[in-house]
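What you see is the complex with one protein chain gone and the rest in place.
Then we have chain A:
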Amino acid sequence: MAVRGTSKNRRAPTGADGEKSTARRPRPADLAQGCRTFLEDVRNRLSAGELGAVPVVLGLVVIWIIFQALNGAFLSPRNLSNLSLDIVGTGLIAVGIVFVLLIAELDLSVGSVSGLAAAVFAVLSVRNGMPEWLALLIAVLTGAAIGAVHGFFVARVGVPSFVVTLAGLLAWNGLMLYVLGASGTVNLDDQGLVATLTSYYFSHAAAAYGLAAVGSIVFFLASYQEARRRKTAGVPSRPLREIAVRTALLAVIAFAAAAVLNQFQGLPLALLIFLLIIVCLDFALRRTPYGRQVFSLGGGIEAARRAGINVVWVRISVFMVSGTMAAIGGLFLASRITSASQTSGSGNLLLNAIAAAVIGGTSLYGGRGRTWSALLGILVIQSIASGMALLGIQAAVQFMITGGVLLAAVVLDSLTRRSQRARGRA
């Protein structure tokens, strides 16, 4: 999914008239041609230093092949289905991290905020008997409000985000312990709304296949529509055959995933929500004026300011997104274990969320990244964790390998940046 092209990557000379006619139906020869243009596009992007999702997808394939070779249960429907649930909580938090990284900031508080949100929800709904939907809403708003506080100190007061959110890491963890009180652990209603989030499966096979079909069709129609508009306007457009190849690639991945999920318990509700959030926020980032402002901050804050962008507000809003996603992720993590406890949001959670965004291809230098990188990155991290667990290898090794992968991702990020600059100065 994530390899689908962005509008940024079309490269045709300015002077050239759009592409040749593409009104014909694709024939096999055309499809071969489509594959070629697609590969050409990928190659162009690589040489331009825009690696996008290519390295992480390759890495993921390698990891899966290795673990499958070592243990045949790795690619079993049960294991993959569980993997698809395990990625959701941390993955949602990583989506928020993507936003923060895009404006070249950092949010170290997301782990604590996710724990606090879970605690707020648990205490309000279980101890105080508040309706679950209301407690959930308040927990999510708590995350947003905390993000606003961080954003205020970063954007208005001018404190580095690293320091503000480090203070947040401590403070919100303290607040969570305070909220939970002496007893420490609150068990959630395992038939309740939040517990359902990660326990519900759409068990009818039509659900997963339907989602794959809808996703592929919407992708095709949207690409086709855009190509037609571009042709009418006389600007370079993607040839139909290339759209066909991209759609086919997406459809193959989507239907394969659906088939695997259907062999176990069906489409997990949590995965559906995760994908919907990624798609919606990806749209917001790449297709709305707000998203353009977020990207511009990462590419040059002074340029953004001189362009009349309300830099303070955009920065605050990005921290609010991060806080909100941390809270939502925290609720999914609590849902998975149907409890909120003193250890909620602690451990590797923060590091995994940041590592996921970076491994998935979001740049630490700001201005480059997509919400899909949260999905890809967390898939890598959880695949390693799950594979190691299957093989019975201790956590120590798993940490070292994940650390190595993260280092590789950061090195790649730095090299990409260097090569882009070098090209520009040539």
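Note that a residue touches a chain if its C-beta (ideal position, glycine included) is under 8 Å from a C-beta of that chain, and two chains touch if they have at least 3 such contacts; residues count from 1.
Basically, contacts and distances are computed from a predicted model.
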Worksheet item: Which one, "Metal ABC transporter permease", "Carbon-monoxide dehydrogenase large subunit", "Electron transfer flavoprotein subunit beta" or "ATP-binding cassette domain-containing protein", is the UniProt name for the chain you do not see?
Response: "ATP-binding cassette domain-containing protein"
Worksheet entry | Listed residues A:Arg78, A:Arg156 or A:Arg306, member touching the removed chain | A:Arg306
Worksheet item: If the hidden chain were put back, which of A:Tyr200, A:Phe295 or A:Phe399 would touch it?
Response: A:Phe295
Discussion item. On chain A, where is the contact patch with the chain that was removed from view?
Written reply: 7-15, 48-50, 226, 229-230, 233-235, 287-289, 292, 295-296, 298-300, 302-304, 306-309, 366-368, 420-421, 423-426
